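The other protein chains are all here in position, but one chain of the complex has been omitted.
First chain written, first letter: the chains are A and B, and each begins at residue 1.
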Amino acid sequence: MSVLNFHIAVVLGYALVIAASSPVANADTHWTVPRIPGASEQALVLGRDLDGDGDPDEITIRLEVVEITEEVYPGEYVKFWVFAPEGQGMTSIARVPSPTIRVEEGDRVRIILQNTHYFPHTIHPHGTIHPNAMDGVPDITQAAVNPGESFSYEFTAKNPGTFFYHCHVQPDVHVHMGLAGMLIIEPNRPNNLFTHLVIGAGRMPDLAKATVEAGYGREYSLVYMDIDARLNRIPAAYKDPREIEKRMHREYDSTQRQPNIFLLNGRSFPFTLRDTPIEVKSGERVKLRILNAGERPMKLHTHGHHPTLTHVDGYPLPVGMRYTRDVFAIGAAQRIDLELRPGDDDVYASGPGVWIMHDHTEKTVTNKGISPGGDITTIVYEGFMGDDGLPKVATSLDRYFDPEYYLGHVPVFDPAIFNTTLEDYEYGWPEEEPLGGTFTYPVRQSE
Amino acid sequence: MSVLNFHIAVVLGYALVIAASSPVANADTHWTVPRIPGASEQALVLGRDLDGDGDPDEITIRLEVVEITEEVYPGEYVKFWVFAPEGQGMTSIARVPSPTIRVEEGDRVRIILQNTHYFPHTIHPHGTIHPNAMDGVPDITQAAVNPGESFSYEFTAKNPGTFFYHCHVQPDVHVHMGLAGMLIIEPNRPNNLFTHLVIGAGRMPDLAKATVEAGYGREYSLVYMDIDARLNRIPAAYKDPREIEKRMHREYDSTQRQPNIFLLNGRSFPFTLRDTPIEVKSGERVKLRILNAGERPMKLHTHGHHPTLTHVDGYPLPVGMRYTRDVFAIGAAQRIDLELRPGDDDVYASGPGVWIMHDHTEKTVTNKGISPGGDITTIVYEGFMGDDGLPKVATSLDRYFDPEYYLGHVPVFDPAIFNTTLEDYEYGWPEEEPLGGTFTYPVRQSE
Partner (left out) sequence: MSVLNFHIAVVLGYALVIAASSPVANADTHWTVPRIPGASEQALVLGRDLDGDGDPDEITIRLEVVEITEEVYPGEYVKFWVFAPEGQGMTSIARVPSPTIRVEEGDRVRIILQNTHYFPHTIHPHGTIHPNAMDGVPDITQAAVNPGESFSYEFTAKNPGTFFYHCHVQPDVHVHMGLAGMLIIEPNRPNNLFTHLVIGAGRMPDLAKATVEAGYGREYSLVYMDIDARLNRIPAAYKDPREIEKRMHREYDSTQRQPNIFLLNGRSFPFTLRDTPIEVKSGERVKLRILNAGERPMKLHTHGHHPTLTHVDGYPLPVGMRYTRDVFAIGAAQRIDLELRPGDDDVYASGPGVWIMHDHTEKTVTNKGISPGGDITTIVYEGFMGDDGLPKVATSLDRYFDPEYYLGHVPVFDPAIFNTTLEDYEYGWPEEEPLGGTFTYPVRQSE
């Protein structure tokens, strides 16, 4: 058991790697854990190296439940509930989705849920091998964790792969409010030192040993969600938890739910381009870990690129079973791992540039029905990221950063093509009765 | 051709195996077919052993169409139409879903549809090899079977596997009213004696020879449905068949359908726990035959367990193509066979206990939008089933058996966590206008 002083980084906010400001010597473990800015010293504690292979095998994570409001696309502020590392004082590093948690095969994992929220919650480790009592299903395997209470989810990490964790209390509401994140079990390797909490998912600040062995040069965790803004408005609109309970859990009919906001790592287009791009370079192999934390059956399309499916729900596909396509179906709660091979090889990749990637269910690439929006992000080749933090595109993305666009206040096309001006646009024509009588169609929610 | 006196069991109601009360000698066939209680002597007739291998190869089943009302979860009574074995006198053994039918490869099968209902119907044997005239598509392969008429569907069972049968008249309505069941063709083996009709699906009372050969110790047929209660209310609310025809087939717009009740073997949580549990024991291999008889794209999640996919739509996957995951996509009308390996092996199973299993599309694990509900059932290990017929859970399930819960009349959380009492709960706070103006969201259907 060696004493290491390794650098643990945390991704904060928009996929920026923040160097720790004040390393904390962890006396009983000899690991120096860099502080996560804004988090308490106890948010992540790395314990003993049980198998003597040079990395910590006792991982303790303390999560709170935090209600936050985020601007997911220009002008759209949405209320979320997320699991967040235990905060320090009044600060919080809460971010939607809940952090990507990474542990190693064989680790003794302790995730302590400290319910700092006004509703009961649990954590269900989805897809992992764990004792029944740690399954997080209220009433069935435990009592729900009430406000002010704690519960320690303890298990030894077994089968490596890409998993999921989420609240299992009233899941038709709580999962979609944001109490969901990716859980990765990295294969056991010596000196396997990596960041254990990636806030907001996105680019991995470092690769685990097995990922490097497999030939990857980069890795991303991509968490997709779908939101019904009308549900998320309830806790923003009412103050009394009893009123919120009644409206969210008894009035709101989730069976009639039709989501209208579509998120990748907590953002919708155009913010996705800035906050969660897929940066690549030719010749590199990129590992994409994808979780559909929403309800919709996703069909993920990579423009110009044909990734290879390597894992389903964490389990590797035998090499002969791996296949390549351009639209991958990912159902609710499913995870797939893809191997993306940027380059120009006439089979897997079309060459450098800026390529969009999105669910091909067209309505999901809108923001409340206004296109383009939703979970579109871009695969950006080296040299194609601009100094402004946005990919270098053919024209300009400016109008999509104007909240007026997604409010439907301005025409989606340049008025000049209709030989008119913006000023005259909506006053240039009289509203007339439609031909053939009136008819209705789904109209955007008024603001 | 030997003369056997074998015991044919029938599963009635809640997965209880009922011993036959009055065996009936079947003179021309020499098989003694135990009477299905409530069914006529002609409901199931086993004929000659054509290949001389010790089991009957002429199977005749007489089905009626019966309108029934079932309590699918506490307080929710739903009208269904089902295929049911020909009844005796005024009795009926109708149950939703329609019975699981099992025959053997090579059998000469005769399913006689006796239309005892007020609407026309047919039977489409879905996925089997059969003559075109037996395909059950109205107008295309036959005239629909009108009220009072009969039609005999006759074919020789070919490819073994898990199939489906359902009415093909106005299928957007009739299938979802319950005229759907699982059809299994067992591989041909000597002395292959098994129950031919499993009422309401669920646990198989006996295994076919090939299932035993494959190493299975238990087998379940799991039929999933999704129901729009507003459709099923129509025949409950009107009396004249013409009025029912008009409202169900011309007014009701199935393209705008959003189901709100989700069934496994005809029950929603919590009744599923009692009526259709998956009982297992460590070390045993369990065969799950799963049919999505509804319309939704299901994502079936097994907590703590990773089954292996062995068959799709009845056809075996080559061994090298079988894969293991924790969320299986099952589309409308698709069938999958899973191998579940209860135990504690660090790969396929997490060990003993009570583990829930459900569609992971969260809205489908509600009852009309109130959670928990829908198709949740439990994988219950030996020793974990209580004397009350419910799995031994961490707390209590009592409140879910109270119809008030699913009517939305009581808070879903214990009022004490809000420092209030049930009496004061809804009167303790004044209804106020929401912040930022009014807004609408999908509200549960009023009762």
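The definition used in the following text is that contacts are C-beta pairs under 8 Å (C-beta built on N, C-alpha and C of every residue); 3 or more make two chains touch, one makes a residue touch a chain.
Since the model is a prediction, treat every value here as computed from it, not as a measurement.
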item	value
Residue, one of B:Met321, B:Ala394 or B:Leu407, that touches the chain absent here	B:Met321
Chain not shown: contacting residue from B:His249, B:Lys281 or B:Lys392	B:His249
Residue among B:Gly181, B:Pro277, B:Pro297 or B:Gly369 touching the omitted chain	B:Pro297
For chain B, residues in touch with the removed chain	118-120, 124, 126-127, 129-133, 135, 137-144, 146-147, 158-159, 170-173, 175-176, 228, 230-231, 233-234, 236-243, 245-247, 249-258, 295, 297, 312-315, 317-318, 320-321, 329, 331-334, 445
Interface residues of chain A (partner: the chain not displayed)	258-260, 297, 299, 301, 303-304, 306, 320-321, 323-327, 329, 346-347, 349-356, 360-366, 368-372, 378, 391, 393-397, 408, 411-415, 417-418, 420, 425-426, 428-429, 431-432, 434-436, 439-445
